[in-house]
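Only one structure is covered here, and it is reproduced in the block below.
Note that one protein chain of the assembly has been removed; the remaining protein chains are unaltered in position.
Chain naming follows the written order as A and B, and within any one chain the residues start at number 1.
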Amino acid sequence: MTQHTSGSGKMVLVLTLIAALSGAILAAWDSYTAPKITYHREQALLVAISQVLPAHDSTRTVVRNGQTFYEAFAGDSLVGVGFQALGNGFQGQIRMMLGMTPDLESITGLEILEQVETPGLGTKIVHDPSQRSEPEWFTNQFNGLLPRPELTVIKNATPTHSNEIQAITGATISSQAVVRILNQQIESARQAFRTGSGVVHG
Amino acid sequence: MSTQSPASSKGKSKLQEPENLLILASSPHLHTTTSTQSIMWQVVLALLPATAMAIYYFRWPAVVIILTSVITAVLTEAIINRLKGETPTITDGSAVITGLLLALTLPPTFSIGGTILGAVVAIGIGKQLFGGLGYNIFNPALLGRAFLQASFPIGMTTWSVPATLAGSAVDGLSGATPLGLYKFEHALTGYADLFVGNVGGSLGETSALAILIGGIYLLIRRFADWRIPVSYLGGVIVIGGIFWAFSPDQFPDPVFHLLSGGLMLGAFFMATDMVTSPITRLATWIYGIGMALILVIIRLFGGLPEGVMYSILLMNAVTPLLNRYTRPKIFGEVQS
Partner (left out) sequence: MAKKQISIWQEIVKGLWRENPVLATLLGLCPTLAVTNTAVNGLAMGLATSFVLLSSSLFISILRHFIPHQVRIASYIVIIAAFVTVADRFLAGFFPVISQSLGPYVPLIVVNCLILGRQEAFSSKNKIGRSLLDGIGMGLGFSLVLIALGMVRELLGSGSIFGITLLGEWFEPWMVMILPPGAFLTLGFFIAIANWINDRRATA
């Protein structure tokens, strides 16, 4: 191997050139991909919003007391309010989109946007392959629930009250985490939504 | 397996690394006159009371699981012997023990397919892949169980009540274990039921009485080092007792710790596995207390209700290190 030592001037020059070239490539590539990435993110959010809220024909984004709400309208009347709920699951953050009636009393739907739970166990909060007829049974059971005073988790039994959620067998901690996050976020959302006027975005 | 030739210790190299490693690999039962074979069958004998109680409490499912596990373990051993071109080792009884111990740690409702998989993993990966009897780092039966626990977390934690309790009003169809009841519902189980084994749990772990009979036989015949159960169980009593003394409402008492779960079975029959437990006395005490510490931490603060399996496997892993650091001084050792 030929080893020749170079002066520090050349080293600086070459490194600078390489870094500048890489930077230029990245800048060009970013301007091409960034809109696509943003588009996918917004699309995922929009899909989630439309899934958790009752039938509607328009939505708008409102910020109240620093929290973002997605309001769904059928004609002129407000039919549902969606917001993101974020908190710690078993292994990492769980990010969800929760839809509720405008009085924030009844749940209209729940979608899990991001999670890093244990594969095959905690991931059943999103998709449970063992329930082939209804793999999304866990999130589906939130539909129509009344979190008053708050949601509770029960094990190995069919829920009988309108605030009960059945835990996933083998993933009790993930099930409880979802419910705990929702309880906290519903409470703070109620306060943020009911007090103060909103700033409408887009 | 003579690992120290007199010539090498007289040579100019005094106790170099490779030599030390070989000492570690030597089996502890070399100096006894009893053959491996006879010890192993004695252990099977000592396991019979627990096996009998398993069948008494859980009936046919227990018989099926035990037979499946033992037969699969022996067959796996024979097939691997054959593939490796070795003389068959199935008559030494060690595969029977592994199969039997694995079965005794499984829930009564566990599937036959899962049992077969567990026995194949226990013998194939846990024992033969490391080189066969005497070379395995981890207790093979527990390794098989750990594989099953990770593979079928639901099947491995679904319990049924003993046949003696069926029909009574205890907790409907799915019986939770006393530890599970304590962890998730904070309910205690009576000592009498715990002692005779009239509770939910793995096949062979419920009856402390049956395990004690076999375990004490092993200790009297000196097939197991008494220091291991004493330090393990004693450690659990002391460490569990400290937590209980500070907050009796929050933590279970030491007797409950002792009688519930797989602690007795683990302490007498798995932690004492000659291959995977330490040789020196000091190391043995550290080994037992280490297991006790891990067990209590898992039981009180872990996500799982029971921690006997992981406590033993984790201490198995550090056994070579314990042996190394507690090795007695050797005469004539020269500082290099």
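We take it that contacts are C-beta pairs under 8 Å (C-beta built on N, C-alpha and C of every residue); 3 or more make two chains touch, one makes a residue touch a chain.
From a predicted model like this one, the values you see are computed outputs, not experimental measurements.
Across the entire complex, the residue among A:87, A:102 or A:120 in touch with the chain not shown is A:120. If you put the hidden chain back, the residue from B:42, B:111 or B:326 that touches it is B:111. Only one of B:150, B:187, B:220 or B:242 touches the absent chain when the whole complex is considered: B:150.
Where chain B meets the missing chain, the touching residues are 111, 113-114, 117, 125, 147, 150-153, 155.
Interface residues of chain A with the unshown chain, by the touch rule above, are 1, 3-6, 10-11, 14-15, 18-19, 22-23, 25-26, 29-30, 32-34, 36-37, 40, 44, 114, 116, 118-121, 129, 132.
Basically, only the chains that are shown with their structure count from here on.
Centre to centre, using the average C-alpha position, chain A and chain B are separated by 44 Å.
Chain contact summary for the complex, chain B toward chain A: residues 153-154, 157-158, 174, 184, 303.
Chain contact summary for the complex, chain A toward chain B: residues 121, 155-156, 169-170, 172-173.
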